[in-house]
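Missing here is one protein chain; the remaining ones are kept as they sit in the complex.
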Amino acid sequence: MRYSALTLRYFETVPGAGALDGVGILRGAAGSRAQGTWVQFDLQVSSGTIQAARFLAFACPHTIAVAAWITEQAAGRHLQMPLPETVEELSQRFAVPIEKRGRLLIIEDAWRAAAQSGEHH
Amino acid sequence: MRYSALTLRYFETVPGAGALDGVGILRGAAGSRAQGTWVQFDLQVSSGTIQAARFLAFACPHTIAVAAWITEQAAGRHLQMPLPETVEELSQRFAVPIEKRGRLLIIEDAWRAAAQSGEHH
Amino acid sequence: MNSLKVASRPVYLDHAATTPVDPRVAAAMAQCLTAEGEFGNPGSTSHDYGDAAATLVEKARAQVAASVGAHSDEVIWTSGATEANNLAIFGAAEHYAKSGRHIVTSRTEHKAVLDPCRELQRRGWRVTYLAPDGDGLIDPAQVAAALQPDTVLVSIMHVNNEIGVVQDVAAIAAICARHGGAWLHVDAAQSAGKCAVDFAGFGVNLMSLSAHKAYGPKGVGALLVSRRDRGQHGDAAGGARSFAHTHIHLQALHFGGGQERGLRAGTVPTHQVVGMGLAFELADAGRKAEVARLGGLRERLWQGLQLLGGTFRNGAAAHSVPQLLNVSFEGVEGESLLAAVRGRLAVSTGSACTSALQEPSYVLRALGRGEVLSESSLRFGLGRTTCEQDIDTALAVVTEAVSRLRRISGA
Partner (left out) sequence: MNSLKVASRPVYLDHAATTPVDPRVAAAMAQCLTAEGEFGNPGSTSHDYGDAAATLVEKARAQVAASVGAHSDEVIWTSGATEANNLAIFGAAEHYAKSGRHIVTSRTEHKAVLDPCRELQRRGWRVTYLAPDGDGLIDPAQVAAALQPDTVLVSIMHVNNEIGVVQDVAAIAAICARHGGAWLHVDAAQSAGKCAVDFAGFGVNLMSLSAHKAYGPKGVGALLVSRRDRGQHGDAAGGARSFAHTHIHLQALHFGGGQERGLRAGTVPTHQVVGMGLAFELADAGRKAEVARLGGLRERLWQGLQLLGGTFRNGAAAHSVPQLLNVSFEGVEGESLLAAVRGRLAVSTGSACTSALQEPSYVLRALGRGEVLSESSLRFGLGRTTCEQDIDTALAVVTEAVSRLRRISGA
């Protein structure tokens, strides 16, 4: 498996890896370790705007890189906005092979789960 | 195909290759060119003793070598005597592969034909 | 491409996938290529160029035979162990189809055994796939229990390519001989130089060899085809088998020039078999010292990896070649683990994977490892160039990668 330079950079530097602590942190996850891909996002939100984001992932390098990039883009975005790019755009940006596109849907699900977890608060 | 040193020597020097001219020459042949092996012996005989012998052959190196050797051994031998060695012995002397033994029988036939051709004179 | 790549190349610990050619072997091969060397066609009997090449081919055949306890006339050159396995399995199955259409093999065989067996199933054969125990071992009694009256072939590998476990092929051979109808094929692609191979002593009928796992060239191997007669056994199952007294026969896969006694058509590549011959001779000569040396290095590696915690050694340590260590790491995803070490360490997960989606190793799953751990494993293949420094580098790289990925995964 070869990875693009961008994918490698985000896989290696993983900005935003980790979890957030404290009250009002939104957390959402999708996928499962048993199936090989699990992603969790933590969002710190203030008046509907994301202040900080973190992720954890048990996943392949493409998935980790995309999750890291999304986390990096998060600050300042409105919680109700969709992901900064579509799954299609993300696939192109990170040269994700076609067989792996399903894993980006898991990222999308995890993000949505985090964003929507606020609705129950 | 590899040949023994002896086979090569007789194939290359072919002592006795040729024909004999004159009255009283006994000639006999066997085999056919069409079948790939033809051998002819000419014998010059005096009072039942071979004085000289020659051969012609359209044949493989083993057959040519054996015919040349037999021709070389001929002088002084009695016409009624068999070949100086059996087909089995000749095969061993010249390292004739088993598949080719039949060709030595053609030599034997040619020799016998030459020797017996005298009976009709 | 990979920004982790440092000036020097990564440490190579994938000798089970392939080995570099020994410089002495490469030199011998070079002597059979250009106009200055023995470039003749070994099938050209009408001139000295051909004869000289044929002489080298026969010398190589004798070298291979001597190193594995076989006779020269039992060695059939092939393009590798894959072809040897295919020739053995299809060749025996098709030749003995009238005697029976049942085959016994194991779940942890190489694909070059499993895929021919699957193809035979498609053609109407029945195949029993034996399950190894949690350590990867097949009990010979399992083979005995699986034999049926119409079993014509048993195919069990010698050294497993993913976990290094060594099967007791001599015991299995004895069972097949008692059965009387089942020939034994052994895939020994991973054996040369790693453990003793004794074709006649084991009592095996067919054995596949590969050069490039033993410091020889890729693209050449051999199938050993026993010419020993099989004696009648009083307790033969299934009544008198018509072929009980003869040695094994095969149907060819390639038809053509009559090379290799009609069993394998095609110009014999002099440089390739010369390389294999010398490689096998060298591997056999150096085997004992190398086994001791690499055994020490492998234990150093395993001791170091255990400090990480959540590490599981795959395959019976007591019954494995010292060149291989296969470890599962809890809490890390397999592909990311490979990618994280990639710049400094060349290892694999076991099976060369051609698709973008990494599949969990079927070998580890057969051991009952479970999907996650099966996928999160590394195969360390030690070899002739491996030194203590390499092991320490590997330890540092893997420790860092596993720790980092566990942090990312929250494990």
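First chain written, first letter: the chains are A, B and C, and each begins at residue 1.
One rule holds in what follows: a contact is a pair of C-beta atoms (placed from the backbone, for glycine too) under 8 Å apart; a residue touches a chain by one contact, two chains touch by 3 or more.
Computed from a predicted structure; not experimentally measured.
Within the full complex, the chain left out of the display is in contact with A, B, C.
Between the chain not shown and the residues B:45, B:59 or B:90, the one that touches is B:59. Only one of the listed residues, B:8, B:52 or B:75, touches the absent chain: B:8. The hidden chain makes contact, of the residues C:14, C:162 or C:284, with C:14. Of the listed residues C:134, C:201 or C:256, the one in contact with the hidden chain in the full complex is C:256. Residues touching the missing chain, restricted to chain C, are 1-2, 5, 9-10, 12, 14, 17-23, 25-26, 29-30, 33-35, 37, 39-41, 43-51, 79-80, 82-83, 85-86, 110-112, 115-116, 118-119, 210, 212, 217-220, 253-259, 265-272, 338, 342, 345-349, 352-354, 385 (touch as defined at the top). Summarising the interface, chain A meets the missing chain with residues 1-2.
Touching residues on chain B toward the chain that is not drawn are 1-3, 5, 8-9, 11-12, 14, 17-19, 33-34, 36-38, 40, 56-61, 64, 97-100.
Definition applied: only the chains that are shown with their structure count from here on.
The touch graph of the protein chains shown is a line.
Of all chain pairs, the one linked by the most C-beta contacts is A-C. Chain B and chain C have Cα centroids separated by 58 Å. Centroids of chain A and chain B (each the mean of its C-alpha atoms) stand 96 Å apart. Look at where the CA atoms of chain A average out and do the same for chain C: the two points lie 43 Å apart. Multi-chain contact residues of chain C (touching two or more other chains) are absent. Touching of two or more other chains is recorded for no residue of chain A.
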